[in-house]
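Yeah, one chain of the complex is gone here, protein chain that is, but the others are all in their spots.
Letters A and B name the chains as they come in the text, with residue numbers starting at 1 for each one.
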Amino acid sequence: MSDTHAQTVAFVRDTMLPEQPPPASEAGVIKWMRENLFKGWFNSILTLLSIFFIYKIVSGAYPWFANGIWNTSSLAECREMLDGMTGACFSVLTERWNQLLFGFTYPTEAYWRPTLAVVLLLVAIAPVLYPKAPRKLMLFTAIYPFLAFWLIWGGTLLTPLMVLVGLIAGYFAFKKFERQSFAMGMLAGLVATVVVIWAGGVIPAAMPDVLALQAIPSRDLGGFMLNMILGTVCVSLSLPLGIMLALGRQSSMPIIKWMCVVFIEFIRGVPLITLLFVANVVLAYFFPPGSNIDLVLRVIIMITMFSSAYIAEVIRGGLAALPRGQYEAGDSLGLDYAQSMRFIILPQALKISIPGIVNVAVGLFKDTTLVSVISMFDLVGMIRGPILASTEWNGVYWELWGFAVFVFFIVCFSISKYSQWLERQLATDHR
Amino acid sequence: MKKIAILGAMTVAGLSAGVASAATLDDVKARGKLNCGVTTGLVGFAAPNANGEWEGFDVGVCRAVAAAVLGDPTAVEFVPTTGKTRFTALASGEIDLLARNTTWTFSRDVDLGFEFVGINYYDGQGFMVPKELGVSSAKELDGATVCIQTGTTTELNLADFFRANNISYEPVPIETNAEAQPLYLEGACDVYTTDASGLAATRAAFENPGDHVVLPEIISKEPLGPLVRHGDNQWGDIARWTLNALIAAEELGVTSANVSELASAAGSNPEINRLLGTEGTLGAMLGLEADWAVKAIMAGGNYGELFEKNIGENTPIGLARGLNALWTEGGLLYTPPFR
């Protein structure tokens, strides 16, 4: 064959041609642009519009940032330095950073305490957030709330220590009676905790200066610190409450179910602001005469109720999503209600619910800014009140609001990114 | 106790607090601190300074009461309240005394169940406008946009005033003085109205106070005074007579400078002696120490001193005594005798 071929054809290529680059319009950047930016006239118009929009924003914002002034002590001085140029007076941030972050009555010499509390918070939540973190850190997580309380509010370390001891006593009592029944264990634990705290209360009262930091009343808390405190405290408190409410709502006992449904639907039906009004002007009437529970605590109570109702709904979704077989499996193993919930149902239901819980947490953290409406000085309250009304900084809007947007965005965005990451990590059943 | 409660052991707090509330005086003494309600910030009357310490005319009243009861003018916990929260804060016992330029009105005294213990500032509602608008009388304000603090008597007075003069306006309700300021300065409202003293204090905080005028009309009577809950007469008496002691001290020439000297031994003026406790048992009748008034006066000076130091003509606020002068000097301040 090859012979005949050789005679009839003058030239036979015996090697492959080198690969030609694809046409310019079908390769690299140009192809990408053709497909992603200029596919059809409508897309092209959209692209041009977007480019114009981006150009407008950048050209407007760039000189504002670039000419920003960081070291003046009042708006008038800053305007003078700018001399008619477009530029930001970031000096309001450098001059008032402490008020924005800590409020205006928190003692300056104690700033290290909440700062340390935040750093330790990161350590404490690591084992919760990252399943791979060393398990021993869990111990620190358990101690953290007491440590943070001591750092932020001050006073003697014995007070939180006493509560911790009480809880440990409660735990042991629970373990001891758990064999008999879960309810008995809970009851014993509760009684032990209350008794130990109540009896032990005399110790910090007798020795108020042992390991004491300067005590700081709650109304001196402010700035972004207040948002952080409200957010973390309320989310952590509302988790157990939310689980109980969700279980109650799924319960087969009509009275308990009915109680939980009414509570959840009521709380979800009213805006948070009305609950804050309740904390502000009504709740004090429901406490015993003479007891003086301060505003921060009242707000924590109301926000916790608020978020526990939402978390309960998320967890209920998780419970409902579990196949019925899981419940039956628990029953068929002879586990009682508490056991089957603790060992079979809840671990799975909570896993499904985590993204939803994180969403609720982010929403709640954003909602902590609402306390500014009831004249508490959180980050937004500080900006609206003392800073914008001060003689020096009357009229600095964009720098301050930009700062607030920046801070909240960083925190909320990272939490939601984390939740997405966790969702992928936990997706063990869809392989 | 409170700290444990914050940690969530609410039950414990509930158990111990089941007993009926004791008298306010005993509560304050047991606590070692006076809880005093003030504004969220009105320079000259009550505002935290750069160090976060509260200063002002109303603050002075709180400190005087604290000094009279506890002997320590710094034993005060200042609770900032808004127009919305002030009355519930007092009614629910969160604060023992409300010294927040609050107008004494019939319904507040009778219906809301409070007891005004006196008047520490005779005020009236006024209007502030930018000079460039060229307004010279409040009656020229037809169609104007008016910034107004909600929850105050000024809100009702304003409606009455414009209705009586048959002119219209556009109200812009504002929660606090601090929020009203940028709105007014940037021109989102033409007029800012509140008590004349409040206007002066607000204007003093402006960058260019000279660009704004307070109109001559004073459209209402606003007797401002501290108040306590109804029903605890002893506590009401203490607050009332502490305020009276400050006014009497000015009348009798007792100042923070000479009070310790005058109180060291009985002098020639029997009324000063009774006031300062070197004669008679007025302090014991109130349930306080004999030198209660001495401590109150030492806390911040007599009424005149408080006035001059915080809102007087030499301060940025620059208020004249006017109606708030002693009756002997043509004003309205007239305290019942200490006898």
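In this text, a residue touches a chain if its C-beta (ideal position, glycine included) is under 8 Å from a C-beta of that chain, and two chains touch if they have at least 3 such contacts.
Simple rule for what comes next: contacts and distances are computed from a predicted model.
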Next on the checklist: Can you work out the missing subunit's protein name as recorded in UniProt? Choose among "GntR family transcriptional regulator", "Molybdopterin synthase sulfur carrier subunit", "ABC transporter permease subunit" or "Acylaldehyde oxidase".
Outcome noted: "ABC transporter permease subunit"
Item to check | Contact with the hidden chain (one of B:Leu34, B:Ala47, B:Ile174 or B:Ile297) | outcome: B:Ile174
Checklist outcome for this item: In the whole complex, of B:Pro216, B:Gly231 or B:Gly253, the residue touching the missing chain would be B:Gly231
Item to check | Hidden partner chain, touching residue among A:Ile30, A:Leu46 or A:Val261 | outcome: A:Leu46
Checklist entry - Any idea which of B:Asn35, B:Ser92 or B:Asn244 touches the chain not displayed? => result B:Ser92
Checklist entry - So which bits of subunit A touch the chain we can't see? => result 32, 35-37, 39, 43, 46-47, 50-51, 53-54, 183, 252-256, 259, 265-266, 268-274, 277-278, 281-282, 284-289, 331, 336-337, 362, 366-367, 369-370, 372-373, 380, 384, 395, 397-398, 401, 404-405, 408-409, 412-413, 416
Item to check | Residues of subunit B (touch criterion as defined above) contacting the omitted chain | outcome: 14, 20-21, 83-84, 87-88, 91-93, 108, 111-113, 132-133, 141-145, 150-152, 155-156, 158-160, 162-163, 169-175, 182-183, 186-190, 229-231
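Definition applied: only the chains that are shown with their structure count from here on.
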Checklist outcome for this item: The subunit A residues in contact with subunit B across the complex are 76, 104-107, 145-146, 149, 153, 155, 159-160, 162-163, 166, 194, 197-198, 201, 217-220, 237, 280-282, 284-285, 287-295, 297, 373-375, 384-386, 388-391, 394-395
Next on the checklist: If we count contacts the way the header does, which residues on subunit B are in touch with subunit A in the complex?
Outcome noted: 1-9, 11-15, 17-22, 27, 35, 40-41, 48, 52, 77, 79-82, 84-85, 88-89, 91-94, 175-179, 181-182, 185-186, 205-207
